[in-house]
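Here the complex is missing a single protein chain, while all its other protein chains stay put.
As written, the chains take the letters A and B, and residue 1 is the first residue of each chain.
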Amino acid sequence: MTDFSAGLWELLLRGVWITVQLTVYSAALGAAVAFVVGLARTHRLWIVRFISGAYFEIFRGTSALVLMIWVFFVVPLTLGWQLVPMWAAVLTLGCTYGAYGSEIVRGAVAAVPPAQTEAGIALGFTPAQRLRKIVLPQAWPEMVPPFNNLLIELLKGTALVSVLGVGDITFAAQLVRNATGDSAPVYTVILVMYFVLAFLLTRVMRLVERRAKAGVGRSAPSGRTVIRKAGPGPRKDLVADSSATGGAA
Amino acid sequence: MSAETEPTPQIPRDTGTTREVIRLDQVTKRFGDNTVLDQLNFTVDAGKHVTLIGPSGSGKTTILRLLMTLVQPDEGIITVDGEQLYPAPEKQVREVRKKIGMVFQQFNLFPNMKVLRNVTEAPVTVLGMSKDEAEARARELLELVGLADKCDAYPTHLSGGQQQRVAIARALAMRPQVLLLDEVTSALDPELVAGVLDVLRDIAHSTDITMLCVTHEMSFARDISDQVLMFDSGRVIESGSPEKLFGDPDHERTREFLSTIL
C-alpha cells in the first residue's frame, strides 16, 4: 500500500470527493421524491394514489444500473441533448432511491395512529395543518433509522457511476490499478474508504435520530454494533415490505 | 325516588329562552351490514348536560363521532346551533365544527408537542389568536385542571389522568359551545378517575357549556346530567332525568342494563 505515489493518492481522494457529492445530491433529490411520492400514496383521491403507486412499483422493479445506462446513452440519442454524466447519475439514483424512500414515508405516515388525526379534526385543523403539525412531526422519528439504511444503500449505489466514466472512488481505483498493475492494495483501500463513509453517515443519522426522538419526548435508542442501527429491516425491499403490511391502500 | 315526570328540569344557570344547539333528524349510520343508528331523532338544548348510556355497540359513541364529523351518516340531517353540519360543503363543515370540542377515551394528545403547546396550537392556528393570548389562556385552563406546573412536560411523561386533564384543557381552549366526552375515564387506572371527574364536575357547574357525555360512571352521570338517554340497538328506548332513569326506569332493557353496571 505504500507504493502509491502522492499523485495516485490524490486521484483517490478526488474520487472520494466526487462520491460524497454524488451521495449528497442524490440524497437531496431522493428525499424530495420520497416525500412527494410517499405523501401522494396516502392521498384521498384514488388517481393520485394510483399514479404515485405506479411510480413506486416501476422504479422498485427496475435495476438501477440498467436505468442509469439508459438515461446516459439512450436518452441523449433520442432527445438530441447530452446529459452531463454526473447529473445523469444523480437523476437516476435520486429517482430510484426516492422510490424506496417513498415507502418509508408512506409507512411512517400510515403508522401514526388515526386517533391523532381525529384529535386534529376535533380541534378544527385543516388537512394541511394536520399533516404539517401533527402527522409529519410524529412520523419523522420513525423514518430516520430506515432512511439511514437507505442512505448507505445509496452510497454503495454511487459506485455504479464508474460505469459511466464519472470519476468517483471506484473509477479512480481502476485508474490506479492500471497505473500500478497491482489490484490488491487499491481495492482494499477503497473498500475501507467506503466503509468509513458508511460509518460516518450512520453517526450523523444517529444524531438526527436522537434529536428527532427528543422532539417527541422519547429517549434515543442505543445502537448495538458499530454501524448497525436498531430496528427492523436492513435493506430496501425488506424496508418496503415490512411496512407494507401496516398500511392502508 | 320521585316518580313525577320532568322532561325539562329547572337549572339555575339556564337563563333566557331555551335554544336547540344540537339536532339530529332521521340519522342513520351503518357499518357494513350493521345498522348502528337507525333513523335517530334527538335534540339537545343549549347549556344542557346530556348523558348517553347503553350497552356497547348501541351507537352512543357513533353519535359523538358524527357530531365531530369523524364519520359521516348514511342518511339524515345534523344541525348545530342552527347551522347545518351534514350535509354541508366542506368550508361550512369546518366553520360549524369549531363550535364543538371533544375529549377522547385515549386522550389523543399530540406527543410531538409539549403540554402548553398542545393547548395553544389550535387557538393560534385555527382561531388566529395571538400566541401571548393563547398562552395566557392555556395557563389559566391548565391551572383549572390542576396541571399548571406541567406546561413544559411532554405528554408521554404524564400519567393517564394528567393526560386526560390536559386533553380537557385543550378542548376548552377552543371555547366550544358543545363539549363531547367519549368515555373519558375508561382508559384510566381506577385511582386516577376521580381527579378527572372532579375537573369535569367543576366545569359542568361553573360554565354554560353544553355537554354530551358517553360514560359508564353512573354516579358522575347522576351528578351532572340534566337528562339521560338510554340507547339500545341504535335507538333511544328511554329518556328522562337521572333520578327517574336510574331510580325507576320504565323499560325492561334499561333495568337489565343498569343491573349489569351498578
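Just so it is clear, a contact is a pair of C-beta atoms (placed from the backbone, for glycine too) under 8 Å apart; a residue touches a chain by one contact, two chains touch by 3 or more.
Quick note on the criterion: contacts and distances are computed from a predicted model.
You can't see one chain of this complex, but its UniProt record names it "Ectoine/hydroxyectoine ABC transporter permease subunit EhuD", from the set "Ectoine/hydroxyectoine ABC transporter permease subunit EhuD", "Ethylbenzene dioxygenase alpha subunit", "NADH-quinone oxidoreductase subunit J" or "RNA polymerase sigma factor". Every visible chain touched by the undisplayed chain in the complete complex is listed here: A. Considering the full assembly, A:Val163 is the residue among A:Val36, A:Ile51 or A:Val163 that touches the omitted chain.
Contact with the omitted chain, checked across A:Ala6, A:Leu45 or A:Ala184, is made by A:Ala184. Touch with the chain that is not drawn comes from one residue among A:Ala40, A:Met143, A:Ala198 or A:Val216, which is A:Ala198. Even with one chain removed from view, subunit A keeps its contact list with that chain: residues 57-58, 60-67, 69-70, 73-74, 77-78, 152, 155-160, 162-163, 170, 173-174, 177, 182-184, 187-188, 190-191, 194-195, 198-199, 225-228, 232-238, 240-242, 244-245.
In this text, only the chains that are shown with their structure count from here on.
Annotation: 46 Å between the Cα-based centres of subunit A and subunit B. For subunit B in complex with subunit A, the residues that touch the partner chain are 68-70, 94, 97-98, 100-102, 104, 106, 108-114, 121-122, 125-127, 153-157, 170-171, 174. The residues of subunit A lying in touch with subunit B in their complex are 113, 115-116, 118-119, 121-126, 129, 133-134, 137-138, 215-218.
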